[in-house]
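My questions will all concern the structure given below.
Every protein chain except one is present and positioned as in the full complex.
Here is chain A:
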Amino acid sequence: MTQADIAVGRRQSAGSRRKLQSQELAILAIAALLALIFAVTLPGFATINNMLTLARSVSVLGVLSLAMALVVIGRGLDLSLIASMAAGAAAVMALLGAGYAFPVAVLAGLAVAMAIGLANGWIIAFIEVPALFTTLAMSLLVFGVARFAFKTVLVYPPTDAHAFLFLGQGKLFGVPMPIIVFAVTAAAMHLFLSRTTPGRFTYARGDNPEAARLTGVDVRRDIIISYMLAAGLSLLAGLVSASATASMNLQIITGTMIFDVVLVVVLGGVSLVGGRGSVLSVLAGALLIGVLLNGLTIMNVNNQMQDVVRGLVLLGAIILDNRLHPRDEETARQGD
């Protein structure tokens, strides 16, 4: 290849690199445009109060999506995030109710969530069961065990658990805690993915697991760790959510929330083929979904219709992902 050829190649792909980054930017632009339209047409949308409501409503979803992004970038999928979130948070509340101190209860809840992540990761890494089926089954198992353990589907925190309630209902410098939790988690995840070796290995594993293994990455160990970290983050989301509503309904495990999480992640450009996307993708996806659902709620669109909209957007996002990152061998490789 001559220098000129290389130069040509560079130009072309400088374009394709812009295209890849532009998925997040495009989603951000769409979200901004949508917000603008709502602000003009919907009374009550462009108020400080509504903005805070919007941000708070996507915070829990956002933290869960960061957890999902971590797993998906490593070419995995965790459909049991809602299960570890609900079961972990319920365990924390039950222990608080039994009189344990807040840190003890949280550590115990973390142990519950991470045990679920460990089981997921081990089955996926060592028995090599596809993540989709493993985490789907795990979700059902956790739901069953949790109902058995808590004897009810609705778990409440004790009314005097101030530290716990502060997480979802408190404010720091006037900013609601859920937003702060989301922001801090996003910043930490960004640093982890872009500035650390384990983060780089996550991308490597998602890009080409066998190449990562041959290069000397301990792929199996890393898979387990990533599912445990994701489960731990889901507990954080669960604590915020349970604290904000002062309850946790175990039935959300079998609800549609996991679809929202997948939607946020894929929409922003964290491709399901792995190795692609970033925290910015999650922020973009979360923002668009937040604006959309908030607007629909103000417009008094009923839940069923909102589900239809979310379903359509999810399908669209997955189709787009498939177009941008085809798994087709023929286009992925040159002949010979």
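Observations on the structure shown:
Operating definition for what follows: a contact is a pair of C-beta atoms (placed from the backbone, for glycine too) under 8 Å apart; a residue touches a chain by one contact, two chains touch by 3 or more; residues count from 1.
Convention: contacts and distances are computed from a predicted model.
The protein name that UniProt records for the chain not on display, among "Porin", "Sugar ABC transporter ATP-binding protein", "Sarcosine oxidase subunit delta" or "Tricarboxylate transport membrane protein TctA", is "Sugar ABC transporter ATP-binding protein". When the whole complex is considered, the residue among A:N208, A:Q306 or A:N322 that touches the unshown chain is A:N208. Residue A:T196 is the one among A:T47, A:T196, A:Q251 or A:N302 that touches the chain missing from this view.
By the touch rule set out above, chain A reaches the unshown chain at residues 1, 3, 5-10, 12-13, 17, 194-201, 203-204, 207-208, 210-218, 275-276, 330-331, 333-336.
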